[in-house]
Structure formats: C-alpha cells, structure tokens
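One protein chain omitted, others in place.
Chain lettering (A, B and C) follows the sequence in which the chains are written, and residue indices restart at 1 in each chain.
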Amino acid sequence: DAAEVRFQKRIDDGIRVEPQDWMPDRYRKTLIRQISQHAHSEIVGQLPEGNWITRAPSLKRKAILLAKVQDEAGHGLYLYSAAETLGISRDQMVDDLHSGKAKYSSIFNYPTLTWADVGAIGWLVDGSAIMNQIPLCRCSYGPYSRAMIRVCKEEAFHMRQGYDMLMSLCRGTPEQKQMAQDALNRWWWPSLMMFGPPDADSVHSEQSKQWKIKLFTNDELRQKMVDQTVPQAEYLGLTIPDADLKWNAERGHYDYGAIDWEEFYNVVKGNGPCNRERIATRKKAWDDGEWFREALVAHADKKSKSKLQAAA
Amino acid sequence: DAAEVRFQKRIDDGIRVEPQDWMPDRYRKTLIRQISQHAHSEIVGQLPEGNWITRAPSLKRKAILLAKVQDEAGHGLYLYSAAETLGISRDQMVDDLHSGKAKYSSIFNYPTLTWADVGAIGWLVDGSAIMNQIPLCRCSYGPYSRAMIRVCKEEAFHMRQGYDMLMSLCRGTPEQKQMAQDALNRWWWPSLMMFGPPDADSVHSEQSKQWKIKLFTNDELRQKMVDQTVPQAEYLGLTIPDADLKWNAERGHYDYGAIDWEEFYNVVKGNGPCNRERIATRKKAWDDGEWFREALVAHADKKSKSKLQAAA
Amino acid sequence: MSNKNDTYAYLLRLGDNALVLSQRLGEWCGKGPALEEDMALTNVALDLLGQARLWLSYAAELAGDGADEDSLAYLRDADQFRNVLLLEQPNGNYADTVVRQFFFDAWHALALQQLRVSQDPRIAEIADKALKEVNYHLRRSSDLVVRLGDGTEISRNRMQAAVDHLWPYSGEMFDADGVDLAAAAAGYGFDPSGLRTEWLAYVREVLEEGTLKLPSPEAWMQKGGKQGRHTEHLSRMLSEMQILQRSHPGATW
Partner (left out) sequence: MSNKNDTYAYLLRLGDNALVLSQRLGEWCGKGPALEEDMALTNVALDLLGQARLWLSYAAELAGDGADEDSLAYLRDADQFRNVLLLEQPNGNYADTVVRQFFFDAWHALALQQLRVSQDPRIAEIADKALKEVNYHLRRSSDLVVRLGDGTEISRNRMQAAVDHLWPYSGEMFDADGVDLAAAAAGYGFDPSGLRTEWLAYVREVLEEGTLKLPSPEAWMQKGGKQGRHTEHLSRMLSEMQILQRSHPGATW
C-alpha cells in the first residue's frame, strides 16, 4: 500500500506524525492501546501511594507525597489528551478500564503495606517507568512524545524523592531499616516485571519498533534497570533479594536470577493481591461522582442557553 | 369513673397491673412513652461507648466494654417487649425514634472524646440511671417492674466496672489521671440533668406518682446521686467541677451549685453536640439492614408454605 | 528452643485469627441490621476475643520475654500478625460479614476438633473450650447463609456476590507451611490441607441449601497472611486498635 510506504518513509526520516496526518489503522490502534494503558496506570497508580497520604509520618513527607500523587493525576490527564487526538474519548477509555477491557500496569496490583513502600515505589517503580519512557520522548507520534517529555521530567524527580525517603529509613532505627529492606524484598521482582515478558515471548514488538513507538526491547530496558539499581541499593545498605545477582565483567552487566513469569501472568490475569480492589475503588469514585459531573454539565447548558437568549 | 377508681384502689393496695388487666388510657400512654423512651435510651446509648470498642486499650477492657454494650442491647430488647405488652409494635417505636417523635435520654447526645469517657459513663451515667430505676423495680406495671429488676442488676455491675476503669486511670500516669478529670468535668453536669427538670417545673409528675410509675421526685433522686458520688470522686482523687459543692451538716446532704437548665432544654430540643448524628447512625443501620430483615421474613414465609404443602 | 519458636508461631496464628475477626465484628456494635442480630454478633465477638486472649497469653508465656496478651495485641506491627487474609477483609455489607464468618467458622470448627486432641495439654484445653463456642457460631452462620441465600432476590444476590468476592481468601486456611507441618509432626497441631475436603463438602451443602453457587474450588487463592504478608486493610485496622497503647507507652489501663 503506497500510503503505508510513504508513512513508513516519513517515520524513517524522523518526521513526527501529528493527529491530522494520515496513519495506518493499526498504528492508531496500537498507540491508543499503549497510551491509554499508560494513562490508566497513572490513575490507578495514585491508589497504592495514596493509601499512605493520611498516615505520612512527617508534614514534609506528606506534602511531597500529596504533590506526587497530584503529578500522577496530571500525567493521566496529558496522556488521556494525547490518546484523544487519536479519536477515542476519555469516557470511552474510562469505561474500558472499568470493564477490564483496557489494562494498566500490573505493578499497581500489589499492596502498599508500610510507609517504606512509598519510597520503594518512587525508587523502583518510577525508576522502571522512566527507563521505559525516556526513549518514548523520541517516539514517532508527536502528542505522545511531547507528553512523555513532560512526564519524564517529573518522574525523575519522584524517583529521587523515593530514594531519599528510603535513605532516611536506612539511616534511622533498626525497625525503619528493616521496613526498607522488606519493601525492597517485595517490590524488586515486580519492578523488573514491569518491562514486560522476555523478548522471546513479546508480542507487538517488531512492528512497534519499526513504527518507532517502541525503541528498545523489554530485556534491554530490564538490564539497564538492574545495572542502574544495584549500586543504589548498595549505597542504601540494602540487599537485593536475588541470590543469583552478580557482576559479569565480560558482559559489562549484572547477571540476575530467573523471573517468576508465572506470577506475572497470574497478576495480569486478575489474580494479583489488589486487582479487584483497585478497579472497585476507581469505579466507586466514578459512580459516586456521576451526579457531580452531570450537575456541571447541566449548569453549563443553562448558562449557554441564557447567553443565547440574551444575544437573541 | 368507677373503673378508674377500682384501678387506683388496686394500685394503692400494691397489686401489680398486668397486660390483660383493664387500665386507663392515659396510664397506658404514659407508660408507653416512658418505657419506649427508656428502651430507645438503651439502644442509642450503645453508640457513645461503642465508639471506643475498636480502640479499647487492653483486651480485658475491650471484652468488658463489648459485654456491656451487648447488655444495653439486651435491656433495649426487654424494654421494647414490655412496651409491646401495652399494644404498640416495636417497628412503630423504632419509627417514632427515627422521626424524632419519641425521645431518648439526652445524655447520649454528648460525645465520648477519650477512653476515660467510657469509665465516666459507667460511673456517672449508669449511676444516675440506677438511681432512677431502682424504685421502678416496684412500679405498678408488672412487665415494666420485672424488666427493671433484671436491668438494675446489670447496671450496678456496669457502674462498678466504670468506676474500676477510672480507678486504673487515676492510679496511672499524669496524662491518664488528667483524662479522667477531664471526663468528670464534662460528664458531671449532664449526669445530674439526667433526673429531669427541677420538681417545680416537672410535668406529668403528680399523676405518675399516684399511679406508682414514678416513686421519687427528680430533685430527691438528684440529691441521692450527689450524695453517693461525692465520696467516690474523693476516693479517686478527682475534683467535682462545682465550686458551690459542700457538705451541709444541717440537711445531712451535699449542697450543689445551680444547674444550667438552658443547656438541658437546648440539648433536648436537638441542639446537643451529637443529636443529629446519633439518630442518623441508628437510621442508617436500620435502613441498611432492611434487606436483611426482609430476607428473613421471606425465608420464613417460604418455609411455612412448604410445611403447609407437605401437610396437605 | 526451635520447637518452642514453632509453637509460638503456631499460637500466634490461632490467636491473631480470633483477635482480628473479633475486632472486625466489634465495628458493627450498635449498627447491625436488627437488635437480635446485633446481640448475637457481639456474642461471637466476645467468644473470639476470649479465645484470642487464651491463645496469646499462652504464646506470651512461651516467648517469656515479658510479653503478655496486650503487648502481643497492641505492640506488634501488621507484618508480625499471622491471621489469614480472609479475616481482615472489611465488614462490607452484612452479607460480606456473614459469609466471611461462615467460611471461617466452618474451618474453625474442624481445626478445633483437631486441636482438642493436641499432645500439648494446654492447647487441647483451650481448643475444647473454644469448640463449644464455635459449634454455636457455625450453626448460626450456616443458618444465616441458608436464610439469606434463600430469602429475597436482593438477599440472594448480595450473598452470592459476597461468596464470590471472599472465595479467593478461603484457600489460605488449608495452605500448610513449615509452621503447620512442624506442629503436625510434633503432635501439637495438624496439617490444615487435610481439612479441605470436609470443609468443601460442608460449605457446598450449606450454600446449596441457600440456593447459592459454590465457586470453583480450583480458583486462584490469595495467601500470605499466615506468613505476615497482609492486605492493605490490616495496618489501618491496627492503627485504630493500637492507638492508645502506642500513644501512652508503658501505661496500665
């Protein structure tokens, strides 16, 4: 198909695709899936950390956490807007989330059990997210790439804050340090799973690479994450829960142990500790807010009618 | 009216009135009002103390408190039953409570702000209640008098438990003792108000005395309560918040300061700190439980129908 | 000493199950759907609290470090609690509360029958006393499952939703780990996996009588509570339960 060839040529030449440009249907659908999933992850991702806002142990930490969760809502907002440029409405995306048709990052189906989990999420989960997202700042679709630039800047900040939070715990009482270690134990493997299945099993990958909406493979990004994180854990004095982890001088990378992909697929399938609750919480917020949204629409209608009448 | 004269004669002779006996309509109405008000007080009275069940600071105290609140439900149950013998249904009484037509003891419109309030309620509120109720064990209406005998036994136990709870606080840390003093400061006057308005302003009193459903005046009972409580407070090392309180050797009683009847009437009128909330809580429990009660009725109907069919 | 540690860990599970469920039931106090039901529920809460005190006191004696029932209840963090996840789930509507109770009672009665013949006489004694209470709990919750299941359409729907929602938390009760196996081997406890067939048969029978559907016994089951990995609900429950002890260290109440 000539149009597809021209489209691919533009991408190969590094020209950004913009909403008004022609694009293959599969490109559009793939992007909608990817961007909305990312947006949903920001929205659902508010919940595990939000769980500790009311219990944050200092006012400064409470302010940092509030601001962070607010940033996540903001990211959700840009990303929904980016997806809307592809011809899907926000309400449709929200419906798809609530019905289970659309996914969000499985990591948010794990519970936050202590305050240290807030730090671990910043350090590891935001860390993995940035690793995934930095390349996307250069992706072929303009609105997505611009949203990613903005998101990445803030995520890097969140990651530093999470690390700093853990630093305080690791320099604190033995109970606090234990809390940090326990959080690392529980979040380490799920964070590595965030990059998705091993390259060998990964669907969609080849075409997405060609379209420049995926620039590195899952395993490449995962390796980067491990390499970046190991020295950070050492600096904290924490032990990564992987007996097989060791520096491989030949590869110039850390080798790491086998990931339990059965757990991963199981959580994706809906069997994670919090899948049901996360969606139930969001759905309840949405349903409880229906009268509010309807009222704002009704009021706006009244105002525009009375303006029309005044003009007539 | 000859029947009324015979009725009064039986009462004067100390013969108990039973449900099947003839009685004047006003006697019936007065008793329904009094007994149902008492029943409602037990039910609403679960809430202020129930507020601390989940926070009781030792397992033993938690067990004592749970058992006490359960006793109150039980008292409510006997008393509703006693009122039902007078020809009113429990559902009707519950409706009257929720609509505000029926009253309950105003004391339960004060909040329980600390754990010490649980002790203060046992000591002072149950103390005042017993003072009111002991004479009612001899009242003219049989079912009421029998209910009161059972209630009084348990209330005396609750009062001792409340006092014991305060004793632990008064022998504890300075913060605990302060908590106890603060509770006494807040509960003292409302407890004295529990006996109702001064005799001079009291309605219904004369007729009720004659019918032996009220055996002492409000002020007589109030004086008894003060006389009983002052030495108990001294033993705890707590100060009763009344600068005018002092022993009057001539009267053989304690003199006490002026009661703020404006506050009393204000709380009765609905302006107490918790009036709205207490009723809202009970009403919500009732409304939320509707499906449950309906299901039990529906199931019982099915069972009795299938028994009938089996018998046919 | 290793044996003592195992027994301690085993007793914590029994005590925490009773304590956590009792705490949840206490939240209903004065707010139940009917007066008689309120009283019955408080009875169950009181029985469980009494059992928790016996188990935890025994555990504290074994720990022997000055611990007592209150220090165990009030000064451990969530990750040191060993109750199954089922029992920390929120009360929800009353159907959720009834089904949670029913799943647990059915297991609890079977478990206490095992423990009544424990080779640890103290465990046997506590279990014997508790079993009398729990037999009543089970009769009551089974009866409610039948009446609410086979009641109105609304009540059946609520009950079925509660059964489906809580089902994934039922499997953990039968999940044997090292602590269980050590208890079974030493003869003071039992292997919980052995109770599953009987539990399933009983639960199926009662649900059927209540016109309710048993979810798939092969469904994925949540676990972790027995090892101290809980849901987000437990730490919130404990913050309320423990606040006074935490705020007044060393005080006596």
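To be clear about the criterion, contacts are C-beta pairs under 8 Å (C-beta built on N, C-alpha and C of every residue); 3 or more make two chains touch, one makes a residue touch a chain.
On a predicted model such as this, the values are computed, not experimentally measured, just so you know.
All shown chains touched by the missing chain in the whole complex, by label: A, B, C. Summary of contacts with the chain left out: across B:N51, B:Q70, B:S128 or B:T229, the touching residue is B:N51. For chain A, the residues touching the absent chain in the complete assembly are 43, 46-47, 50, 53-63, 66-67, 69-70, 73-74, 76-77, 80, 115, 165, 168-169, 171-173, 175-176, 281, 284-286, 288-296, 298-300, 302. Within the complete assembly, residues 51, 55, 111-114, 182, 186, 266, 271, 273-274, 276-277 of chain B touch the chain that is not shown. Along chain C, the points of touch with the absent chain fall at residues 77, 236, 239-240, 242-243, 246-247, 249.
Methods note: only the chains that are shown with their structure count from here on.
Arrangement of the chains shown, judged by which pairs touch: a linear chain-to-chain path with two open ends. Averaging Cα coordinates per chain places chain A and chain C 37 Å apart. Spacing of chain A relative to chain B, judged by their CA centroids, is 57 angstrom. Residue positions of chain A with contacts to 2 or more other chains are absent.
Residue positions of chain C with contacts to 2 or more other chains are absent.
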